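Here it is, the structure in full.
The other protein chains are all here in position, but one chain of the complex has been omitted.
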Amino acid sequence: MGGPLAALRGYRGNMHRLPVMGPAPEWDVSQWLGPEPPARTLGGLRGKVVVIEAFQMLCPGCVSHGIPLAKRVHASVGDEVVVIGLHSVFEHHEAMTPVSLAAFLHEYRVTFPVAVDRPEGTGMPATMRTYGLQGTPSLLVIDKSGMLRANAFGAVDEVALGVQLGLLLAEPDPRGQEPESRSSD
Amino acid sequence: MGGPLAALRGYRGNMHRLPVMGPAPEWDVSQWLGPEPPARTLGGLRGKVVVIEAFQMLCPGCVSHGIPLAKRVHASVGDEVVVIGLHSVFEHHEAMTPVSLAAFLHEYRVTFPVAVDRPEGTGMPATMRTYGLQGTPSLLVIDKSGMLRANAFGAVDEVALGVQLGLLLAEPDPRGQEPESRSSD
Amino acid sequence: MGGPLAALRGYRGNMHRLPVMGPAPEWDVSQWLGPEPPARTLGGLRGKVVVIEAFQMLCPGCVSHGIPLAKRVHASVGDEVVVIGLHSVFEHHEAMTPVSLAAFLHEYRVTFPVAVDRPEGTGMPATMRTYGLQGTPSLLVIDKSGMLRANAFGAVDEVALGVQLGLLLAEPDPRGQEPESRSSD
Partner (left out) sequence: MGGPLAALRGYRGNMHRLPVMGPAPEWDVSQWLGPEPPARTLGGLRGKVVVIEAFQMLCPGCVSHGIPLAKRVHASVGDEVVVIGLHSVFEHHEAMTPVSLAAFLHEYRVTFPVAVDRPEGTGMPATMRTYGLQGTPSLLVIDKSGMLRANAFGAVDEVALGVQLGLLLAEPDPRGQEPESRSSD
C-alpha cells in the first residue's frame, strides 16, 4: 500500500496516478447515522468516485485531521464525490457506542452519512479487517468502476488528494457500455 | 471573477468546472529568481497546466497562506503542473527590492521559479494591472490551451484547488492536433 | 464576571489584578478519575492556587482549547498550581458517561485529576449550577485563601493567564498567620 500512501502524502518527484489495488470489497455495516447515503452498498455506488473516512470518535488524530479533511472534501466536491464516514471501533468499544457517536456527529457538525463498521467481539470490526486498515484515521478512495485506488493511514496531503480525485472524476463512467451489452442479451 | 473564486473557496452545492475566462495575457517580467522555469514566456508553456502565485514578500497573508499553498502544489504535483511565483509589488516598493526578495526566497525555502512583475512607477506592476488582480496573494490557473481558468484573491480551499488541477490535467493537450492541422497546409 | 473575563482575554490598557469574587463554593463531585488529587475537597487545598478546567468530552471548543490549555498549565506549573478537570455534562448525558470519559482521558493523554460534576437529572450538574458557569469550556481560578479570582468562559489569553497565576503564586499563604492568631486565644 506504499503507492497510494506515497501518492497521498506530500510526495516529491514523479506524479503517480493512483494504482488500481483491485476490486474494493463490499463494506459490512451494522447501522447508519446522519443523512441517507446515495446507496447503502458500495455496489450501488458504481459510477461514482467514493471517499471513505474510517475513524473513531475518540481518536485524537481523527478529530484533528481525518474528520476535518472529510468535511472539506464533502464541502468542496460532495456533489460529485460520495463521502462516507466509517466508524471503525477497535478499542474502547464500550466508550464509543452509537449513542455516543450520534452526539459526536452532532457536536462536530458532521453532515455526511456515517456507517457503523460491524463489531466483531472486542477486536477489529468487519470492514476494517477486510480492508486491512492499519488504524484510524484511514482514507479509502474507490473509483467509478469500484476499484480501490487508495488506502492511506494517517494525515494526507490535501492538494494531492484533490488532484487525485479530479483525475478520478475525469475517468469515463464504466456504465457507459452497459446499455449496449444489455441489448446483446 | 466570482466563478473561479467560488470554485476555489469551499463552495457548497454544484461542483463547478472552472470556466474559461479567455486567453491568459502574456506576463511582463523584469527579472527571474530561483531555478530556471521550463519557459520564460507563458506562450512557451502551452500544453502545461500553470499555477501562478502572485505575492509580495512583506504581505502577511502571502507568507501565511499564499506561499505555503504554492509550495504544497509544487511539492505534490510540481512535475506535471508548472508553479511560478510572481512578485507583484504595489506598495512599499523600496522595501521589497529584488535583493530583499532573494533573501526572502532563501529563508522561506521557495524552490520554484519566481518572476519579478515589471514595476511601473509607484503603483501596480505591469502583469498585476493586465490581469486586474485584486491584491496579494492572488492565484492564477492557466490551462493547457493557455486559457485563464481562475483568478482567485485571498485564501483558497486546497482540496477544491487540487480537484480543479486534476480535472485540468485530464484535459487533452491541444498540441495533439497540431501535426494534423499542419498537414492540411 | 466581566473583570476576570477581561483579565484573561487579551485585554488592552490597564493591567488588572484579578478581583476577589468572593469565597469559592465547595465543588460537588460524584466520582474521580485519573491520579488522586492533593485533596478531594476545595477546602483541603487552602494555601494552593487552584485552576479548574470545566469541560465536556464531546465539546469541540473544550477539545481544541480548554483541555490543551489545562495540559499546558499542568505541564508548566503543575508542581505549584493544582490543576483539576471538572467534567460538567449539561447535554448528551447518555453519550458522556464516566466509561466514555475514562477512554477520552486515556486517548487525550490527560494526566491531571478529573472530577465528575454531580449530575442532577437532565440539566446542569451541581457544581456548574453553583458557580453559574456560562458553558464549557470554563476556567476557574481560586487563590490561596480559597477566593474565586476568575470564572472565564471560552478561550483565554495564555500569557495573561500565566501572569495572573504568577501574581497569585506570589501572594502570601494565609495559613502563615494561623499559628500566631491561634496563640492569641
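Here are a few things to note about the model shown:
By written order: A, B and C. Residues from 1 in each chain.
Heads up, the rule we're going with is that a contact is a pair of C-beta atoms (placed from the backbone, for glycine too) under 8 Å apart; a residue touches a chain by one contact, two chains touch by 3 or more.
Because the structure is a prediction, the values reported are computed rather than measured.
Note on the chain not shown: across the whole complex it touches B, C. Residue-wise, the contact with the chain that is not shown comes from C:D157, picked out of C:D28, C:E91 or C:D157.
In the complete complex, the hidden chain is touched by one of C:E26, C:E80 or C:E120, namely C:E80. For chain C, the list of residues touching the undisplayed chain reads 10-15, 69, 72-73, 75-77, 79-80, 157-171. If you put the missing chain back, the residues of chain B touching it would be 58-60, 63, 92, 94-96, 99-100, 102-104, 106-108.
One rule holds in what follows: only the chains that are shown with their structure count from here on.
Traced through touching neighbours, the fewest hops from chain B to chain C number 2.
Relative orientation of chain A with respect to chain B corresponds to a rotation of 180°, obtained by superposing CA atoms and rounded to a multiple of 5.
With centres taken as mean Cα positions, chain B sits 32 Å from chain A. Look at where the CA atoms of chain A average out and do the same for chain C: the two points lie 40 Å apart.
Multi-chain contact residues, meaning those touching two or more other chains, do not occur anywhere in chain C.
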